[in-house]
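Following this message is one structure expressed as structure tokens.
With one protein chain withheld, the remaining protein chains of the complex are depicted in position.
First chain written, first letter: the chains are A and B, and each begins at residue 1.
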Amino acid sequence: MKFIDEFRRSELAKGLISQIHRRSRTPARFMEFCGGHTATIFRYGIRQVLPSNIEMVSGPGCPICVTANADLDKAIALAQIPEVIIATFGDMLKVPASHSSLQEVKADGADVRIVYSTMDALKIAEENPTESVVFLGIGFETTAPTIAASILQAEEGRIRNYYVLSLHKLCPPVIQAILDSGEVKLHGLICPGHVSAIIGSHPWEFIARDYGIPCVVSGFEPLDVLQCVDMLVAQIENGESKVEIAYRRGVRPEGNREALRLMGRVFEPCPAWWRGMGEVPDSGLKLRKEYQRFDAELAFDIDPGTAYEPKGCICGDILRGVKTPLDCRLFGRACTPEYPVGPCMVSSEGSCSAHYLYGGGFEG
Amino acid sequence: MCLAIPALIKSIEDKEAEAEIGGITRRISLWLTPEAEVGDYVLVHTGYAINVLDQEEAEETLKLLEEIAAAAEEGEG
Partner (left out) sequence: MKDKIIMAHGSGGKQAHELVEKSFVQALANPILAKLDDSAVFDFSGRLAFTTDSYVVSPIFFPGGDIGKLAVYGTVNDLAMSGAEPLYLSLSLIIEEGLPQSELEQIVDSIQKAAQEARVKIVTGDTKVVHRGSADKLFINTAGIGIIPEGIDISGSNARPGDKVLLSGPIGDHGIAVLSKREGLSFSTRLESDCAPLNSLVAEMLNASPNIHCLRDPTRGGLATTLNELARQSRASIRIEEEKVPVREEVLAACEMLGFDPLYVANEGRLVAIVGAEDAEKVLKAMQGNPYGKDAAIVGEVRAEHPGRVTMKTRLGSSRIIDMLVGDLLPRIC
């Protein structure tokens, strides 16, 4: 596969690993803030090949994991309305909400369909004119523009039975909240590559400027992550802190203007509740007034009930990077991929799931 | 957020395109990348092209990584 295989070449990985070992002197803690990076790091055992003075910590980069139970409960409530067809990305199916999951209500008869794209959801809406299709809008700035485009497309095509539950989140505000909490001392940030493809690299500048933390925008292949670590190490050893793009084939400093324009046309920032962090201002997206007729929360009368957080679940702490899955007394016992208690164990890019499945830190 | 793959645009019809990766093809939306042309590689996330891939930058990056690898070998040799 072009532009994938080349960035997995093991001989080039060896070169980067060698250079990192040679250059890295200062102990450093890097945080990756993207579930995709967490998965690459675990899948290729990247922790094992880095020098021992570099510590890798996972941040709240999995949009499912950071969605609060109160919001997940809304999705469940919508699924239980008889004429509603829920169209969702697969990530959402098994996530435990306060009392149930989409998988469970599906088994009870709710019409829940997994789609790869909102394009497929629009097709379901066209094919089922007497039902209402509600799309569960999760994800960060990579996904929000695609949902915005789907709404504009529904408007253009006069599709009247398509709705969106907007649970979208924005990355820079929450990174700021983590840094402000001062709970984790970071020396470098591995910035999300595809979020940055949309928003560009400028939104990360405040981190380098105001917090003195080096930032490098990284792609998702093993060579991309290794190159990113190498560039962070170089900044640290040179006493610099700036924003650099390692993922130059995918990211421009100004991002994707058209995507940002469409996103801004349909959505506006709003406060959002992040698991483990509480309410973070301007960190979520809601539909603008002109597009409110697509808003599932307004179109349907739902009572999600009171949100409930399971006892002993420290997903919140894990998402902030202050605890690791191994610190959780439920990890691997009451909470496993088969019977997850919290979302970090469900999404394959959640910290706990990655740890469990790939054996984080396993040698030999 | 994360899963986006580089696919080659084979044909364009209005705001959609046929894109191919590794021998499989899928209809994708160009709503976010109206500037994309046949022959471009685009990053596809949930069926939408989110950016046109910069092939020159890809070559540059690989060249850089090859230089690093060569230097590392020399260092060891």
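As a convention for this text, contacts are C-beta pairs under 8 Å (C-beta built on N, C-alpha and C of every residue); 3 or more make two chains touch, one makes a residue touch a chain.
Computed from a predicted structure; not experimentally measured.
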Notebook entry, point to check: Which one, A:Arg22, A:Arg43 or A:Arg261, makes contact with the chain that was left out?
Noted result: A:Arg43
Notebook entry, point to check: Given the contact definition stated above, which residue among A:Met56, A:Ile76 or A:Val115 touches the chain not shown here?
Noted result: A:Val115
Notebook entry, point to check: In the full complex, which of B:Ile9, B:Leu30 or B:Val44 touches the chain missing from this view?
Noted result: B:Val44
Next item on the list: Identify the residue among A:Ala13, A:Ala110, A:Ile207 or A:Ala246 that touches the chain left out of the display.
Entry: A:Ala13
Note to self: Using the document's contact rule, name the residues of subunit A that touch the chain not shown here.
What the structure shows: 1, 4, 8, 10, 13-14, 17, 35-36, 42-46, 48-49, 62-64, 87, 89-91, 93-94, 113-116, 120-121, 124, 138-139, 143, 222, 336-338, 347-349, 356-359, 362-364
Next item on the list: May I ask you to list the residues on subunit B that touch the chain which is not drawn?
Entry: 1-3, 5, 21-26, 44-46
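In this text, only the chains that are shown with their structure count from here on.
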Item checked: Distance from subunit B to subunit A - Cα centre to Cα centre, in angstrom -> 21
Item checked: Contact set on subunit A toward subunit B in their complex -> 1-4, 6-7, 11-12, 14-16, 18-19, 22, 34-37, 39, 61, 63, 89, 116-120, 139-143, 145-146, 149, 152-153, 192-195, 197-198, 220, 223, 227, 230, 246, 248-252, 256, 258-259, 262, 349
Check: Which positions of subunit B touch subunit A when the two form their complex?
Finding: 1-6, 8, 21-22, 27, 29, 31-35, 41, 43, 45-48, 50-51, 53-55, 57-58, 60-62, 65-66, 68-73, 75-76
